[in-house]
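One structure below.
All protein chains but one are shown at their positions in the complex.
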Amino acid sequence: MDMTRTAGRKMHELMSDLYPLCRSITGEGVRQTLAILQRYIPLEIHEVPSGTKVFDWTIPKEWNIRDAYVKDAHGKRIIDFHQSNLHVVSYSIPVNMKVLLEELRKHLFSLPDRPDWIPYRTSYYNETWGFCLSHRQLEALTEREYEVCIDATLDEGHLTYGEYVIPGESSDEVLISCHVCHPSLCNDNLSGIALATFLAAQLTRSPKPRYTYRFLFIPGTIGSITWLARNEMNVQRIKHGLVVTCVGDGGRFTYKKSRQSNAEIDRVALHVLKQSGYPYVSEDFFPYGYDERQYCSPGFNLPVGCLMRSPHGSFPEYHTSADNLDFVRPENLATSLDAYRQVIEVLEGNCTYLNLNPKCEPQLGRRGLYSTVGADPNHKLDQMALLWVLNLSDGVHSLLDISEAANQPFREVKRAADALERCGLLRKVEVVPTAPASG
Amino acid sequence: MDMTRTAGRKMHELMSDLYPLCRSITGEGVRQTLAILQRYIPLEIHEVPSGTKVFDWTIPKEWNIRDAYVKDAHGKRIIDFHQSNLHVVSYSIPVNMKVLLEELRKHLFSLPDRPDWIPYRTSYYNETWGFCLSHRQLEALTEREYEVCIDATLDEGHLTYGEYVIPGESSDEVLISCHVCHPSLCNDNLSGIALATFLAAQLTRSPKPRYTYRFLFIPGTIGSITWLARNEMNVQRIKHGLVVTCVGDGGRFTYKKSRQSNAEIDRVALHVLKQSGYPYVSEDFFPYGYDERQYCSPGFNLPVGCLMRSPHGSFPEYHTSADNLDFVRPENLATSLDAYRQVIEVLEGNCTYLNLNPKCEPQLGRRGLYSTVGADPNHKLDQMALLWVLNLSDGVHSLLDISEAANQPFREVKRAADALERCGLLRKVEVVPTAPASG
Partner (left out) sequence: MDMTRTAGRKMHELMSDLYPLCRSITGEGVRQTLAILQRYIPLEIHEVPSGTKVFDWTIPKEWNIRDAYVKDAHGKRIIDFHQSNLHVVSYSIPVNMKVLLEELRKHLFSLPDRPDWIPYRTSYYNETWGFCLSHRQLEALTEREYEVCIDATLDEGHLTYGEYVIPGESSDEVLISCHVCHPSLCNDNLSGIALATFLAAQLTRSPKPRYTYRFLFIPGTIGSITWLARNEMNVQRIKHGLVVTCVGDGGRFTYKKSRQSNAEIDRVALHVLKQSGYPYVSEDFFPYGYDERQYCSPGFNLPVGCLMRSPHGSFPEYHTSADNLDFVRPENLATSLDAYRQVIEVLEGNCTYLNLNPKCEPQLGRRGLYSTVGADPNHKLDQMALLWVLNLSDGVHSLLDISEAANQPFREVKRAADALERCGLLRKVEVVPTAPASG
């Protein structure tokens, strides 16, 4: 856990590096973000040209911004993009003119209930422009006329995303997906980017896993649609998946199930949360939220859930300037990473065994697996795990099934299965082999 | 809803017209009742001769009554049929004699706990006679001898019932059944007769429905047995059905499930009650109650439930003179009719669709189905309905399934499906056609 605590601090540092960049669904902000991540993991960068058809959608023009402001009659910047990249409505078209306050107001967005916070707004598919500002700033606007400038470009270019694959023994895949399209917003979703990066880095340093792991760093919605359109033939390799978002706040965990509702990933995530003792809540799938919407569309119906803390819209800081570096804490990031690692531990170890001595219990004592003269309470749990594994290892029940029946942590049950396998009392049931991973 | 309120008043007026008639399982009371209903709907009248075998039963003799009384020594009518037709035990044989009080008492029925109410008693299949009276009346009997007269006939005749069919696009049927055998009793079941009549009248004025609707106005038990025996070959056309009873009292709704327990009608009725916000309770099927007992006998096992308010036996006025025109209220009748209409709305609209763009979400924005710049809360619900319909329209989930998953009113989900179908994003899944309705 100490390693994990260090990881929490380092994830927060990574977020600090990424925080100032002005990300959107396309553009240099995304490229700079992925370049920083490449210091941690050998991310492959994909560029998809504007105008490319991806299912029902079309890759939009690329948006880049250098500067933006609203100036008063004295030339003073009343609203300044360089103070916060949230000030500009994302995908605003270039503009440079004087406007009357009355007209300007139609392009201004604030939060009257949270007068010090700047809201976050986008207009990807509707060409317009606008500024976001604190309500106090809005109320301070009294002059008749202002100068507005958005020095941005909206031209043919590319949609950029990052992908990283860790090959495993099997070509069956675990998908970890996060969105990289939000500007200076921390919980949603620099926290997800940092967690996915560190999880990928740790897995890279581990022994070759059972599953192949695929990490996606993509713009929300259009990114997952693009990736699915380009990889349509191979998506059935994805046996389990998680969308990583909102993992840095102090709220309890939330697991949103996949559309399949009882997929292995759903059972694993809920088992880990239950056994970990972390406070959590389980939510049924609903077709809103993050990229699980696309992975779980009926034409794919992939087993992809969403393991997060406070869900989108459930905390007031959501999509405002208050979702900043103070709002996410290293210790929360660390605990979230730990939960993800435990999920992977269960996925990796969730095999099915056959009890080779199925008629009556085997004599554990002469194999050194039984405490004599009975009563040592410290060995009780292990003994129960041994008996549960023996009783349910009928070639049908997986270790996760057994953990759930026994209401014991997976790790304890796995340790018992390993001990019984070493004694020759258990044999792993061969799963039908799949083609080796091509990376 | 204003139209519904008017309907509530008019249903109560119809009940007032029917209240004085002395109905039983056969006889002129039933004929007069059906004749009044023919002012509202073109009811077809069926007459089945006494002695006809209907499954295990035989159509009984026809019972008619002109007068009945108990007179004291001064010739004063102590009990008078013309004051309440409940005073005579239904199907009493003719009698005209003097009897000692001691003997008379064996033929008198009262309610000691409710001393002002007259109970309702029948003796259809056991030839005897009797009077019902208030307990105060009973206690006032002090003379030695009384004159009793029941001027009734119990002769070969007919069992009478009414039937009305509204043809639909399909020969698949919705059955609405109510019993017409009770004399001056309002909740059980003039309320059911009135509701069924108004529902039939409203459906007649509506565009041609998807289903064929069959309304039955029959004496309880022997009537449904008779109808089933005469229509045995066609009962499998009945895809959904409801027995209408006790729909005018002020209690919460009760839905008693069909024997199938999870038939579409069961799910529809409970969905409507849940989403309507009306207080309600759900009951499992049990082989007692009303004509659902026959429709749900194991040889038929039809999907027929019972949508009512307070169930039989659960209110003290049940089967007494206190179940009168004051006990049922126009506003309750109106709300009950509304619930029935909503059930029919769901049955009519509960189709299954196929999302024609199943891989990832379609771009709703360019079809005018998405609110831009995101945050208008008034359109939020519609947007969720759109996304739910798209996500679950896989040719398997019906709109009712989707409404339940989304926890949204069926109407909202149906509106979303209609909008998506107009955009070409959805196609109705063809149901295997059935033969056209023969009426």
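Per-chain residue numbering starts at 1, and chain names A and B are given in the order in which the chains are listed.
The rule we apply is simple: contacts are C-beta pairs under 8 Å (C-beta built on N, C-alpha and C of every residue); 3 or more make two chains touch, one makes a residue touch a chain.
A quick note: this is a predicted structure, and the numbers were derived from the prediction, not measured.
Touch with the chain omitted from the figure is made, among A:Val165, A:Cys351, A:Met384 or A:Val429, by A:Met384.
Touch with the chain omitted from the figure is made, among A:Glu47, A:Asp284 or A:Asp394, by A:Asp394. In the complete assembly, the contact with the undisplayed chain comes from B:Arg121, out of B:Arg121, B:Lys274, B:Arg411 or B:Arg427.
Think of the hidden chain as still there; on subunit A it touches residues 355, 357-363, 365-366, 372-374, 384, 387-388, 390-394, 405-406.
In the full complex, subunit B touches the hidden chain at residues 54-57, 89, 121-123, 125-126, 128, 130, 221, 224-225, 228-229, 232, 259, 284, 286-288, 293-294, 296-301.
Methods note: only the chains that are shown with their structure count from here on.
Rounded to whole angstrom units, the spacing between the C-alpha centres of subunit A and subunit B is 54.
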